[in-house]
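Here's a slice of the assembly, chains where they normally sit.
Labels run A and B following the written order; every chain starts at residue 1.
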C-alpha cells in the first residue's frame, strides 16, 4: 500500500457499466468529496460494453475482467488504492476476494454474498487481510440516521420496547425480469441474488438500519414470505415479527410490490423515555417524541444541537437538503479516511459497515427463509 | 316502539358519568345532528355520582341502575327510543340484553363483550329482537374511511396484496391503574375488560378498520403479545402477522406504550392497481397511489369526486376540518335513521357495525391470545 498523503486516492470499479443502476451511484459517492478519483474499471463482463462504459466515464484504464484488473493494478506504481464492487450479488465474494488477496482495499455493495457460508468465508478472509473491507449499507450514512444512533446510545429512548421498520417499494409489481430488465433479471434469479428476493435486496437494509440505530440485535423472527408475481422465483414481499436483544419486540415489513411506494424505508422506535421516527423519503427530518406528552421535536439535518457525528456528516449548512447520494458518500468518506489512516501506518477505525454486517445480513435472509418455510415459526438469527 | 316522525328521538345512556371519557363522546355524537336528545341516564353505579352527572347534563330522568331504567322507560309514554351503552366492557352484554328485552334499541360501545361466548349470546339475542343493535366502531364513520371502502369495492386497488394496519398510543406507558385512574383500572382488569388489553381496546378497532375498508376478512394470524409495564395483568402491546381472504398478507400492530403516539390508527393497503393510505391523526386526507408510477392523489373530506356515502358523511363544505366527534356522529346518524325507519314500519338498513362485528372482534381477541400463548403460531379467526 502506497503513500496517499497530499493526493486523491485512486479507485477502481468492478461492475456498474451501461444499464446498471448502482454503478453510477458508487461513482458519484466515491468522488463527491474530491478525495478519490476513479481511474480504472472492469465495468462489464461484455468487453465492448466494458470499453464503452469506461470511455463514457473517462477512465484511463479499462479492463475486460476483474481478475485481470486485480493482477495488473497491484503491479502498477499508480495502481488503485481501493476497488468498488458493484456487481450482482453472486460476484461480490469472488471479486472481493481477488482484490483483498491483491492487497487492495475493497468497498462492496450489499448483500455481501449469496449464502451465509460464502459470507463467512469472505469475512474470515477480510479479518486476516491487511486490506480494509467496507460494505455499503448506505442508509447508515444519512446524518439523521447517525443522529438517531447517537441519541439511542445516549439513552434518549430509555429502555427500548418496540421497533417498527419497513422498506416498501413497487418497482417489481410487474414481471420485469421477463422483459429484459437487467436489474430485475439478476435480482429475481436465485443463482445470482441468493436465497432472498425482497428480503435480500431491501429487507437486509431494513434489518441493518434497525440494528444500526437501536444498537440491539434481532434475536429471532417469524417470517411470512410471499411471491406475488406469478412465475417469479424469489420472494417479492415479506412480513416478519421480531424479537430483539433486551426484550424489545417489533415488526419488519418489506415489499417490492407495494403499489405506489418508491423507497419507503422507515423506522420507528419506542422506549420508556422517548420515541424516534425517520423516513428515507424525507431524510432531512428526524422526529423525537419525548415521554410525558411533551411536543414532538423535528430535528433537521445540519441544525444546531445535533451530535458531532451527525454534524460532521453534512456538506452544507442547514436548509440545504441532502439526499441519497450524499448519504452514500458518507460511507465512502469514512472508508476513505480509514484507507488514508492505514496508508499512514495508523490503526483503522472501521466506522462503516463491514464484512461482519454482511454475514449478519445473510443470516437474516436465511433465517427468514427457514421461518417462512416452516410456517412462520420462530427462528434465531 | 312509538312513532318518531316530526320529533327528535329520545335517548338514554348507561355509564359515562363523571370521570368517564367515552360518555361525553357518545352524548355529543348522538346529539350533533339535532335528531336525538338525551333525556334519561343511569350514569354511574354510585347513586350520588349518577344524580350529579345527570344534573350536569340537564337530563330530566336519572336512574340508579340500568335495570330500573330499562323497566321504567319501556312503560313511559315518552320513554326513550334508544339507549347508549357506555360502560366498561363487562357490562356491555348485560346492559344491552336488558334493553333489547325491553324492546328498546341499543347502541353499544366496543368491544361487544368479554368473551366470544358472551358475544355470541348477545348476537343471537339481537338477531331475534325487533329492537336494533349497533356497535360503535366509530372510525368507520370517518368520511374518508367510507370513501376508501367505496374505492376498494369499485376495484381501485385491483387485487389486494398487502395490508398494514396499526393503532399505537402511549397513555398506558405508566402503571396508571395503580394510581386511581378509572379508565386504566377497568381496561387492565381481565374481569372487566376481557382477555385482551391493548388488543381488545384498540386492536379490535384496527382489525375492524382493516376488514371494513378492504372488504376482506382476516383468516388467520400469528400474534406476539407483550405486557411491558410490570404488574399489568393484560397485554399492552401486540405485533401480528395477518393472512386475509383472497391471499393478501399483512401486519397488525397495536400498542398502548408506544412513546409519543396519541391515537395513531393508520392503514395502508396495496393492490395490483392501486394503494390507499389513511391516518386517523390527520383524518381529512386519504392518499390514493395509482399503479404505474403516476402521482399520489390527496383526497380531502368534502372535496368533489368523492363517493355518495363519503359526501353524505360530512356536515360542512370542503375546507372545514371534521374530526373524531363528527365521525362518531356519523355512526349515530346511520343508526338514528334506521330507528326512524323501523318506527315507520320500514326495513332496517343496518349500515353501521352490528353485533356480528362484535362477535368478530372477540374472535380476533381470543385468536390473538391463543396464538401468542402458543408462541405466535397461526390461529384461524
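Just so we're on the same page, a residue touches a chain if its C-beta (ideal position, glycine included) is under 8 Å from a C-beta of that chain, and two chains touch if they have at least 3 such contacts.
What you see is a predicted model; the values in this text were computed from it and never measured.
The total count of identical chains across the complete complex in this file is 4, with 2 shown in place.
Basically, only the chains that are shown with their structure count from here on.
On the side of chain A, the complex with chain B involves touching residues 157, 161-162, 164, 166, 168, 170, 173, 222, 224, 226, 228, 237, 239-243, 249-251, 253, 255, 257-261, 270-275, 289-291, 296, 375-376, 378.
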